[in-house]
Structure formats: C-alpha cells, structure tokens
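Removed: one protein chain of the complex. Kept in place: all other protein chains.
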Amino acid sequence: MTELLRSEWIKFRSVRGLVIGLLLIPILTAGLSVLTASGSQCGWGYQTPSGQQESGGCSAPTGPGGELVQDTFYFAHQPLTGDGSITVRMTGLASSALQPWAKSGIIIKANTVPGSAYAAMMVTGAHGVRMEWDYTQDTAGMPGGVSAATPRWLRLIRAGDTITGYDSADGTHWTKVGTATLAGLPATVQAGMFAATPSDQVTANSSAAIIATGTFDHVSIAGNGTGGTWAGTFVNSGPPNPPGQSGPGGFQQTSTGFTVNGQGDIAPDVPGNNDSTGTPISHALNGVFVGLIVVIVVGAIFITAEYRRGMIRTTFAATPARGKVLAAKAIVLGSLTFVAALIGCAIAIPLASHQLRNGGNVVDPLTALTWLRVVIGTAAVFAAIAVLALALGAIFRRGAAAVSTAIVLIVVPYFLAIALPNLPTVLSDWLMRITPTAAMAVQQTIPRYPQVPAPYGPSWGFFPLSPLAGFAVLCAWTGGALWLAAWLLDRRDA
Amino acid sequence: MLSAEWTKARTLSSTLWLLAGAIAVTIALSAGVVAATRCTSVGCGDPARVSLTGTYLGQAIVAVLAVLAISDEYSTGMIHLTFTAMPRRVPVLAAKAAVLTALVFAAGVIAVLGSMLAGRLMLPGNGFSDYPSLASGPMLRAAFGTVLYLALIALLSLGLATAVREAAVAIGCVLGLLFLFPLITAFIGGNATLQRHLDQISPMTAGLYIQATTGLRSLPLTPWQGLGVLALWAAGALLLGSLILHWRDA
Partner (left out) sequence: MEATIEVSGLHKQFGPVKALDGMTFTVQPGQVTGFVGPNGAGKSTTMRVILGLDRPDDGTAAIGGRAYHELKHPLRTVGSLLDAAALQPGRSARNHLRWLACSQKLPAKRVDEVIALAGLDSASRRRAGGYSLGMRQRLGLAAAMLGDPPVLMLDEPFNGLDPEGIYWIRTFLRDLAARGRTVLVSSHLMSELEDTADHLVVVGRGRVIADTSVATLITAASDGRVTLRTTARAEATAVLTHAGATVTTVGPDELIISHLSAERAVVLLTENAIGFSEISAHRASLEEAYMELTRESVEFRGEPS
C-alpha cells in the first residue's frame, strides 16, 4: 500500500492544475473570509446637545461563564451584606406588546456592572414563573400568567455563595424552584426588583422599543445594610445613552408597593436575536464555501482526468486491485486537502476576527478547545468533501457530473436554508440534517438557549445537529459513495 | 452553420436527458416547497417567488447543459473537426448560443408552467387568499421573466465554459458565481448599503428579481433592471469566451 500512496502522491504533485487548486484552498478561504469581515460593521452614534457626534463600536460584556451576554434592565435595589433574603408579591406584568420572555421580579446581583453574577426569580410574559441565574441557567417555576387575581409570591434567600429561589401562590406554602451557586460572590451585593423586556422579535422594530412594567407589593427585604432607601439604576450593556438622557425605565413607589418598568434582557447574547451584538465565529469563516467548491473540483478531477485520457487503464494495469487504488487516492487527497484547509482556517479566524473588530463588531469569544474543534473540524469537513467528490468522480467517470452533483448536495442546501427566508422551517431543517451540509455544524459554537428568542438558523451559526452528528452525516455520505465507487470500479471494464 | 449546431445538439441523447432533468427537478422542487409553505403571522410570501423556487435547482442543470455543449467538444477533440469545417470561430459560438437558447427556452416554458400550476393549485389552500390570477401582469412577468432568466444562465455558462474549457472547472466557476455571491453577502453584518450594492451586482440575486410580485419597493432594483444585470453578466462571459476562442490554439 505504501507504494500506492507514493505513486498517487507523485501523480498529484506532477500536475500543475491540481497543485494550484490545492494552494487556492487556503488563499481563497482566508482571503474571502477577511474580505467579507472587512465589510461588516456594528456601532452606535448620537449627537450631543452641543452638536458633537459621538460614536463607537459595539460591545458586549461577558458573563461569569465566559459567554457574551445581554445585561440590560431597570434595577430598584438596596445593598445587602452577608446573608439575607428578599420576598415580594407580584400582581401584574404589563407591556404595550407583551413579549413571551418579558420579565420582572426580584434579583440579587453582585453589583450593577453589566455581566456580573446574579440570581433572579421572575414572572414572564408567557412562560410562567422562572428562576434564572448567571445568564445561561433557567428553571421553570409555577406556570400561568400573573395578575391581580392570580398573584405570584417570589423569594430569594442568600446564604454565602448560594442563593435559593422559592415561589408561592398564596404566600404561605412555598415551593423551592432552584438553587444557584455563584462562586466568589462578594459580601456586599445588590438586591431588589427589576423589569426588562426584549424587543419584538417578529416585527424587529428596535426603534419602537417596548417597555415592561411589573407591579410589586408586600415587599420585604432582610439582611445587613437593607432597610434604607431604594436606589434606581439603569443597568445597560447596550449602546450608551446621549448625556442628559437617562435610560428607559424607572421605578415608582405607590401606596401599596412599587412599579418597576424597564427594557432589555438578562440573557446570553445569541446571534440572530434582535438585540444581540455578538458575531458568531462562523462569520469569520465565510470563505469556506468558496474553498469547498475548489476542493470539490480538485477532488473530482484527480480521478476523472485519468478516465478522460484513458490513463485509468495504465493505472489499473499497474495495480489490478482497484479498490486499493481508490483508497490510496482518497488518503492522499484527503491528507493534502486537510492540511490546506487547516492552514486556511487557522489564518482566516484571527485575521477575519481582527477585521470584524475593526468594524466595531463583537466577536464571540472561544475557549481554546472550541477554537480547536472549529478549525480541525472544518479542515476535516474539507477533507471528507474532497473524498466525496473523488468517489463521485469514480462513479460518474466524468468531471462535470461529479462536480455538479457534489455542489448540489453541499452548497445548494446551505444556500436554500440561508437565502430563502420564507422557506418552511421543516424543509430547511430537513435539508440541514440529511444532506452532507449537516457537517457545517462543526462551526457551531453557541448552544441554543430556550429562554432566548432567536431564529436559530444556519445563517447565525446554528445547526439542527450537534457537531459530531453533523460530521457523521457527511462521513456516511462519503463512505457510502466510496463503497459504491469501489463496487462499480470492480464490476466495470476499465 | 446553425443547422450543423442544431443537428449536433438534438442528436446528443445527454442533451435531452439534461433538459428533461431540468424540467423535472424544477417542477418537483417548486411543488415540494409550495406544498409545505404556509402563511405566517407576518404575512404570506411572494406567490410567484414561492411557486418558482424550483428555479434554483433547475438553473444548475441548465448550467451543466450549457457547459457540456462546448466542453464536450474540447474533451473529445471534436473541436478540431468543428473548426476545420467552419474556420471562423466566433460565429460558431454564436450558433451554439442560438441553439442552446432555443432549447433552454422551450424547456423553461414547460418548467415554469408546471411550477406556476403547482402554486396555483396548492397555495390558495395554504393561506394565500389573495392569489393573483396567472394572467395578471406581474405573474406573467414573473413567469416569462423566469424563462428568460434560464436562457441567460445558459448563455452565461456557455461563455464561461468557452473561456475555461475544462468542464469540471467551468461548472465549479459558474455554480460558485451564482450561489456564493448571495451566501457571502448574507454574512456581511450591519452594513446595509454594502449588502444592497452587492445584491445589485450579483447575477442570481439580481436576475431573480424578475420573479418578485410583492414588496417591490424594498428591492434595490426593479425586476427588469435585475434581469438586465444578469444579461450584462452573460454578455460579458460570452465576450470573454469569444476573445479566448479567437486568440488561443484550439
């Protein structure tokens, strides 16, 4: 077998066209990624009362878990040192356009800096009572909406680093909803009431931002440092307000209790969500599809050129074990394209991220392990697609048929899923599960959060299958094609 | 010369298979999408564009057909025979283009009719209550325009294939040019003006504006302007092909 590998390697490197194609893979992948990243922009701007223009790029804080978060809400709070608790009864959550995840309730937060640790008990627009903490965690409490007739009692008890949430319908019988351990919680935290609502995800009218109002009574707060006046803060992780303008929201003390109104969300920053600012890493790899087309052409031509010239007979006379020849070609092709793609992605991500940041975009941070998975995974996808094109070339024996079939299987489904917004989700979902395109899931770095409304589509870096499952689908296609090709090679006359 | 190319084309069984395939695939995809499309709370989609979704796949097969029309001659060496019989090369390309256009036009009419019919049958039941009559102005324009669109795609592919010669590379270039332009544009965030300009020059995106019957004001180009952009691309490709044909050895 080693002699076959060497001879296939000589065959590859001695044809200028194939070598140029191989070199184009990293060049085009990285080049186009950087180019499109340069075009992306994110920012804010306003005119000060004195007539000056202020502007800046987008930014988003990171939560305790390292992920980008949205942390915008109105906070009516008091300091709490050491252990303590806060209990309220809520009788209403109103909004001009009540969103399913509009939220209002009580929160204990390390401080008022966006991105700091917190635990909260809240009522929501359509998901009942919920306990959420540290942005990514979300547990359900009592179902059903809140109103004067169906009030909801909420309680948070802090003991050191642990905060436990309870809810009740009558204030007497309490049910534990969840326990949050916020490591490193400072001794003095802020505890109080909050209100927030994400913007209308459907009509996407962010200029007509809506406000949610929570109605509170029976407010009691216990612990060191509490019992004083309530302070009101607009916690804001989004674009800054022009000077002199206070953020949307506020709180009012009424005869019975309080109303707090606010705007925004306390949740992970999910690309595709209307209020999100982060850019998924897949947007730093836009050149991948150009690279894939080059890979497909190179893979197909590596075998169809032999058929076209009749050289396939020479090859099979030299090695009658035709399956081995196919395997040797696959190994040589796969290894070369893997390395080329690896270089391309490893260059593309940092360069494109740099360009994205230059444009004011916020690039979702990645752990080293995730970065490795994305780069190596994408390179492996390139290699598998190259071998798939090779197998199609052996099956069809004509370059045109192999290339067009491969493109229809790989690029077109992705295109349909992204570029046709009206495509029924069942169809685009099915496309991204069954076709080899499923393997693009290796680029997904952000999990789906049920508590964050977003389209969760491929254009935002979300795929129906997990990275491993998606890659397995591609491997199934490639493996099946190789098997069919080997069988046909054996059966057919050369 | 025209009759020579016509004879060559219609006696090649692969030509007929590919044309049949383009028709079948277009109607099948259109029917599938139409059957699954429902109106959402935001509104219904564009009835013409939804009915004609099959164009995306059909155009790929049309492109393959056009590429093979000239690449086959290069690969079999028949190009020498063609050029010894008819030494003036660019008119040969023109004759090929004419024959190709006629064939794709005929297939396109069938494919478009089938797709529109599928839409007419199924979309009103799926919530498209205001489904316009097929004989109304915009619908006719969308249908006829799509046939023209397919013919232009064929010409674009023919031009590129004449320039590139290798069938596999030519198909990679054509399908890449068509599908990757909008894919890459979609990923440029926060820059609506850039995206708009890119959409204006993208051959497939602009060309398919001809199918739009709703939301015309939000499009960067009018439908006919869009088709014109594709026509410019096709003309450019044919020009490039002619130049290379003229100057290089066969």
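The first chain written gets the first letter, and so on, giving A and B; residue counts start at 1 in each chain.
Going forward, a contact is a pair of C-beta atoms (placed from the backbone, for glycine too) under 8 Å apart; a residue touches a chain by one contact, two chains touch by 3 or more.
Nothing here was measured: the structure is a model prediction, and the numbers come from that model.
*Asks:* What are the shown chains in contact with the chain that isn't displayed?
*Replies:* A
*Asks:* Write down which of A:Ala284, A:Ala305 or A:Ala330 is the residue touching the left-out chain.
*Replies:* Only one of A:Ala284, A:Ala305 or A:Ala330 touches the chain omitted from view, namely A:Ala305.
*Asks:* Write the list of subunit A residues that the hidden chain touches.
*Replies:* Subunit A touches the missing chain through residues 3-4, 6-8, 10-11, 14-17, 305-306, 309-311, 313-314, 316-321, 491, 493-494.
The rule is simple: only the chains that are shown with their structure count from here on.
*Asks:* Per the centroid of Cα atoms for each chain, what is the distance between subunit A and subunit B, given in Å?
*Replies:* Computed value for the inter-centroid distance: 34 Å.
*Asks:* So in the complex, the part of subunit A that touches subunit B is made up of which residues?
*Replies:* So the residues of subunit A in touch with subunit B come to 32, 36, 39-43, 202-203, 279, 283, 286, 289-290, 293-294, 296-297, 300-301, 304, 308, 359-361, 398-404, 407-408, 411-412, 414-416, 418-420, 422-424, 426-427, 459.
*Asks:* Okay, in this complex, where on subunit B does subunit A touch?
*Replies:* Contact set of subunit B toward subunit A: 32-33, 36-38, 41-42, 45-46, 49-50, 53, 56-57, 60-61, 63-64, 67-68, 71, 75, 166-169, 171-172, 175-176, 179-180, 182-184, 186-191, 194.
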